[in-house]
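Only one protein chain is missing; all other protein chains are in place.
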């Protein structure tokens, strides 16, 4: 018995709980044939588009002070993005957690804190 | 001491680990001013667009049988989506895990297993 | 001989010139099998994602004052969007010009100038 679960220690991690729930959800509805990586990539992109529609006419300030209804709607859109993301990773047999940790490390080396300080330039422009 | 961690029981959950890591990452680089919800929604959508570019000319079958290089590239794009998603939820103070669980429940009621069986119709067309 | 060409009067209209050029382009490369509506919709979305990446970290003001290199890069991304849009409409046998005129009329009735004045609300919220 572990007192300190690690990142990947089992079914209690959110990403794994969602992955498993989505597998069951798809199986119960016989949706696996629709869940090709190509189709799920489209669904992911479509949901990201719905997120953007909530923000497109807002100023930066307004986007940080959403009214309760919009914030709730955005929460459910972000949930949609997460669900399709987890499902897409699953059908591709990609470990999202591991990939995210790896990408964080890449970003840390691409964007050294001192050179990237206060700059939004892409890493290949940081000079 | 808990033997059974719950979904939200602490810093060991992937989504929370990533959230905290991204906070530190942004703070170290003084990137918070760039990380408005509006900007992060754009970044999320841009990354979803990069995912899609890997799949656009593939057949459904090809999309399920990526070569190793493409699969690795896709893994890092999915990681980018996850990182921006977690960061966006954080700056909006949205609990992604809770929202995803809630959306799953909504989907379960919108798509009853019997009526949605083998159909990709949107819920308002399930009749 | 016409002095006043109409919107749809022939091969000199930009949208039709591009449509015809893209048909030839695809035929010369035997790309028609790749140009399914589904694939072209993905390509369109991927290009829109590339547009967004140029703007995601810019303030509204900066987005209206692009440096020459960025502006040139954006021009070519917009061109990509237009090319895939024209090609997608063509394979679906949709008359883009006609559809755009029709949508403009719909928008004019959804957003009466007086009620929509200075407001970015969606039409169903204009009250």
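Going by the order they are written in, the chains are A, B and C; count residues from 1 in each one.
Definition applied: a residue touches a chain if its C-beta (ideal position, glycine included) is under 8 Å from a C-beta of that chain, and two chains touch if they have at least 3 such contacts.
Keep in mind that what you see is a predicted model, and the values were worked out from it rather than measured.
By the touch criterion stated above, the residues of chain C touching the omitted chain are 1-9, 12-15, 17-18, 21-22, 25, 28-31, 33-34, 36-39, 41-42, 44-45, 47-49, 51-52, 54-55, 58-60, 63-64, 66, 71, 74-76, 78-83, 85, 88-89, 91-92, 94-97, 99-100, 102-104, 106-108, 111, 113, 116-120.
Along chain A, the points of touch with the absent chain fall at residues 34, 39, 42-43, 45-50, 52-53, 55-57. Although one chain is not displayed, chain B still touches it through residues 38, 41-42, 45, 49, 52, 57, 59-60, 120.
Convention: only the chains that are shown with their structure count from here on.
Inter-chain centre distance (chain A to chain B, centres taken as mean C-alpha positions): 2 Å. Chain B and chain C have centres, each the mean of its CA atoms, that are 28 Å apart. Multi-chain contact residues of chain B, defined as those touching 2 or more other chains: 34, 39, 42, 45, 47-49, 52, 55.
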